[in-house]
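Removed: one protein chain of the complex. Kept in place: all other protein chains.
Each chain gets a letter, A, B, C, D and E, in the order it is written, and its residues are counted from 1.
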Amino acid sequence: MIMKKIEAIIRVSQFEEVTEALHDIGIDFFTYWDVTGVGNEKSGAIYRATVYETRLIPRRVISFVCRDKFVDASIEAICKAAKTGEMGDGKIFVSTVDESVRIRTGERGPESLYIKE
Amino acid sequence: MIMKKIEAIIRVSQFEEVTEALHDIGIDFFTYWDVTGVGNEKSGAIYRATVYETRLIPRRVISFVCRDKFVDASIEAICKAAKTGEMGDGKIFVSTVDESVRIRTGERGPESLYIKE
Amino acid sequence: MIMKKIEAIIRVSQFEEVTEALHDIGIDFFTYWDVTGVGNEKSGAIYRATVYETRLIPRRVISFVCRDKFVDASIEAICKAAKTGEMGDGKIFVSTVDESVRIRTGERGPESLYIKE
Amino acid sequence: MDTTLLTTGLNTLWVLLAAILVFFMQTGFALVEAGFTRSKNTTNILFKNVMDFCLGTITFWLLGYGIMFGEGNAFIGNIEWLATTDHGTALGIPNMAFFFFQLVFAATAATIVSGAMAERTKFKSYLMYSAIISMIIYPISGHWIWGGGWLGDMGMHDFAGSTVVHSVGGWLALVGAWVLGPRIGKYRNGKPNAIPGHSLTLGALGVFILWLGWFGFNPGSTLGLGDVDLVAHIFVTTNLAAAAGGIATLAVTWLRYGKPGLSMTLNGVLAGLVAITAGCDTVTPIGALIIGLLAGILVVFSVEFLDRKLKIDDPVGAVSVHGVNGAFGTIMVGLLANGNGVTGLFYGGGSELLVAQLTGVVAVAAWAIGCGLILFFALKYTMGLRVSKKEEENGLDYYEHGEKAYNS
Amino acid sequence: MDTTLLTTGLNTLWVLLAAILVFFMQTGFALVEAGFTRSKNTTNILFKNVMDFCLGTITFWLLGYGIMFGEGNAFIGNIEWLATTDHGTALGIPNMAFFFFQLVFAATAATIVSGAMAERTKFKSYLMYSAIISMIIYPISGHWIWGGGWLGDMGMHDFAGSTVVHSVGGWLALVGAWVLGPRIGKYRNGKPNAIPGHSLTLGALGVFILWLGWFGFNPGSTLGLGDVDLVAHIFVTTNLAAAAGGIATLAVTWLRYGKPGLSMTLNGVLAGLVAITAGCDTVTPIGALIIGLLAGILVVFSVEFLDRKLKIDDPVGAVSVHGVNGAFGTIMVGLLANGNGVTGLFYGGGSELLVAQLTGVVAVAAWAIGCGLILFFALKYTMGLRVSKKEEENGLDYYEHGEKAYNS
Partner (left out) sequence: MDTTLLTTGLNTLWVLLAAILVFFMQTGFALVEAGFTRSKNTTNILFKNVMDFCLGTITFWLLGYGIMFGEGNAFIGNIEWLATTDHGTALGIPNMAFFFFQLVFAATAATIVSGAMAERTKFKSYLMYSAIISMIIYPISGHWIWGGGWLGDMGMHDFAGSTVVHSVGGWLALVGAWVLGPRIGKYRNGKPNAIPGHSLTLGALGVFILWLGWFGFNPGSTLGLGDVDLVAHIFVTTNLAAAAGGIATLAVTWLRYGKPGLSMTLNGVLAGLVAITAGCDTVTPIGALIIGLLAGILVVFSVEFLDRKLKIDDPVGAVSVHGVNGAFGTIMVGLLANGNGVTGLFYGGGSELLVAQLTGVVAVAAWAIGCGLILFFALKYTMGLRVSKKEEENGLDYYEHGEKAYNS
């Protein structure tokens, strides 16, 4: 079974909704961190006497590895939950992962991604 | 020679040990950053009068690119050093890298990964 | 058309120059975050009475996905802008992306990477 | 200088120094409120705290001082523009010294409200209501107790302002937080979520500064050093209640939640301080200890009650600390007073004092809640009270000010 | 104690407490400067603020005090080693009390400069010029006004040091920032960029602490409590000007930039405080309000002018706050003075005072700018004034100190 890595760059404000949407389709494991995105969206800013436009917008990356069959559902779920319709909603990138290891058990491959206990 | 990217999501508290374990097998270059992991592990938290369980646990990502032949040793080393045996020890993901460039010299491919002076 | 992900680990101090260099070749979208790099570069540090050398150097990761044909130009641009010639200038890694989605529109594939309004 | 000049000099020095300490409480409030809220709203909350002192200065000077201390009648003072009518000399200090001392108290009442309404209130509306509180609402109820009004005449004893300052602020905060509604994400399926503040360091620093300021707030209310024993006594009771409040909350959180919690304990210290404020001059050190302990317990249950039952979202605990404990401390005077001319029920003073205290607590609560309802609904239906969902989610700093508090 | 001892005791207490408050302003400056600059230079800017007080203490004690207050002539005092000649008793307080009070003022002047030159000045050169400012430059112009020199004789009135302290610091800052040149990245294609400071929380905390300290700075300059009305009056004027400064800047930024800006408003509060310093004893409360409002407006345009026209990079606004508003406030005394023995033009006092004020402003500006040019160019061509491009880009903390301010 092939494993895929999904990286979604989203608005920080949509994070809760995306988490729930992923939960609903069975994705309960992921890793996230905060980044700065440079894209189409601009925002007006002021600092002391300087008014300026910045294209540096705070974003959050949600990253997880899942089995192939989850990819489409994940994309759909993220798209729905992360969309506001305004410029700057973000991107999803999918790539292939060769191997996965669960450190605690040493399990390898897709197996290491299942929920067990 | 094929190059692989290894990304290990570990407990922050195991970082020193993982660093040493990698050093022992000849991996001296890597990049890391702090992330939040959502997984099986839960932790009890309190804030003012609210007691709650959070699945958001601080983690560290260690990321490095190495030649194919280092992959197994790396996985083994990380597994040993990062393991505590309790839920939440983290994951290792391996994927393929097409190209690598050392900015300073412009060297490409696996060569750019060697230790040189 | 194939999509590639380029991840460049650079000095924070070269960030502005790299941004401009990328802009010049038409790359206007990317995501970045701050990381710590462990590599050849060392720096002297002092804390209270302890003088020590640290190999933990602040770095910035610039990450973007682009169409295949941009890869070489990007590498060249980054190399030029990020280079200081001293140890520790960083690395560029290129890998393959299977799918890309623009959350706002649901567009998929290379199309989702174009500048559109 | 002769003894008359020296006496005035000494008393004035004390009042002004106490006022400086109370002024510094503005800083404490700013830090506590910033620390207990998220970093995306930090510029906003700091800004509000800076501006409410600026606005309070102007409005209390313009009208508030006269409304509070002007002779007037039992319910309201006079319109005396620019604080020029002398209310200080009769107390043995210059009018401007008394005015400045009262000004920093007025600003304290106003600043309490911003914490409870943090992270979702429009900046413009904030400026509006903050000005009105310092100019009208606070001075009127203040007049009742300290300005020669009906509650003071009834014998109500609120030495340094548990009710006059803290309760008024607390009840206004209650109404404000209720009219606004909870922050997005505070309740999910009716259950309260934790929204941790961005820095307990700021919170703790703020509480230390407030504690410091209270050594001006309470003993400074003697307005002089004629009775040094009294002043020293107040230092001790104030400090004991604060310490007892902290210890009690520590114990309660430890027993109740399994772990000792700093965020709540910081509230406990403040609860002790608020509760002792009314009776710091008259209760014994043991009385202060009791008041502090009870306040430290009360604050936990009050926070829980607001959070879980009333579902009113008060990010910093302003209602429980200032409203509830201000009322509690005022009532305790009716029971535990034993000195400085007042005697409570437990020391054989009869129930008269207790009745006066209860009347005062209820009257001021009614006044503040009534005014709050009118004020906040009026704002809600005119300029609007709450920012849009988008602004709230992305942070007020970003949309309202275009300025983030933290950068690299 | 008898009344003589009591009088000395009371006055000394007041002066020493005021000095403590002014000392605490060092902390305020340190925080404002740290908050308004980037985190890669935080260790450096904090370090500079710690060291300038250390060095100022030693150098002002060694020589500065004598140069400022020694009888000397109209232009300079005397070489009096180790502050041993008594200048206090004549004022009714111990020499050491007066010395300590003056020392904290001297240190304030020196510390102003570090903000404008932040993020690019060599540490070694900083220590050098900071010592020279406290030892020589500040005391000489200070002598002119407060030490029995020619400007004081002319009738110039600078009660607490708008010119003596703030302008001197501000003009030196101007020259320093100009000689250094702007930070890398401040100008691109001739247009100014925003380089946001790393923490508005630190900025706001610093401003609150400075505001607090000003209640020592201004009223403490009475050097005693003989006239309590005057002392209380100064509290009120000082506070009103600060509040008005904040409100004016809020309004200007809101109208001009579309959003209310905290970073600028913090400067506005300080501008009001600096501007009222010269005349806090003599202007009326309404005069203070006017001075504060104008200062709050002036500071915005001054910052813009420096930033956009002169292209001088002053990261914290030291030149506009201390230099420009120090001068402005001093001049306003010539117009609005109305009490404490001086009367300005608008109150029928004639133009003499105004002329003296203008003379003082110009003379001190010339002195500070002249000294600054010599000092900073001398440093530039000897030990060097600016760090290398690499050090600046990677942060001064890293290269100059090997110590980052923030770690995990």
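Everything that follows uses one rule, which is that contacts are C-beta pairs under 8 Å (C-beta built on N, C-alpha and C of every residue); 3 or more make two chains touch, one makes a residue touch a chain.
Note that this is a predicted model, so its numbers are computed, not measured.
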For the chain not shown, touching visible partners are B, C, D, E
Taking the entire complex into account, which one of D:Ala74, D:Val236 or D:Leu345 touches the absent chain?
D:Val236
Based on the whole complex, identify which of D:Thr201, D:Ser351 or D:Ser388 touches the chain you can't see.
D:Thr201
Taking the full complex into account, what residues of chain E touch the chain not shown?
1-3, 5-6, 8-10, 12-13, 16-17, 19-20, 23-24, 26-27, 30-31, 34, 42-43, 46-47, 49-51, 53-55, 57-58, 61, 82-83, 88, 93-97, 99-100, 103, 123, 202, 400-408
Please output the residues of chain B touching the missing chain, sorted low to high.
11-13, 16, 43-47, 51, 84
Just the residue numbers, please: which parts of chain C touch the chain that's not shown?
44-52
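Heads up, the rule we're going with is that only the chains that are shown with their structure count from here on.
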If we look at chain A and chain C, which chains touch each of them?
B, E
Taking shared residue numbers divided by all residue numbers at the interface, is the value for chain D and chain E over half (same) or under half (different)?
different
Using mean CA coordinates as chain centres, what's the chain D-chain E distance in Å?
34
On a C-alpha centroid basis, what's the spacing between chain C and chain E, in Å?
44
Could you list which residues of chain C touch at least two other chains?
33-34, 95-96
Multi-partner residues in chain E (2 or more other chains touched) are 196-197, 257-259, 261, 263
Which of the chains touch, listed as pairs?
A-B, A-C, A-D, A-E, B-C, B-D, C-E, D-E
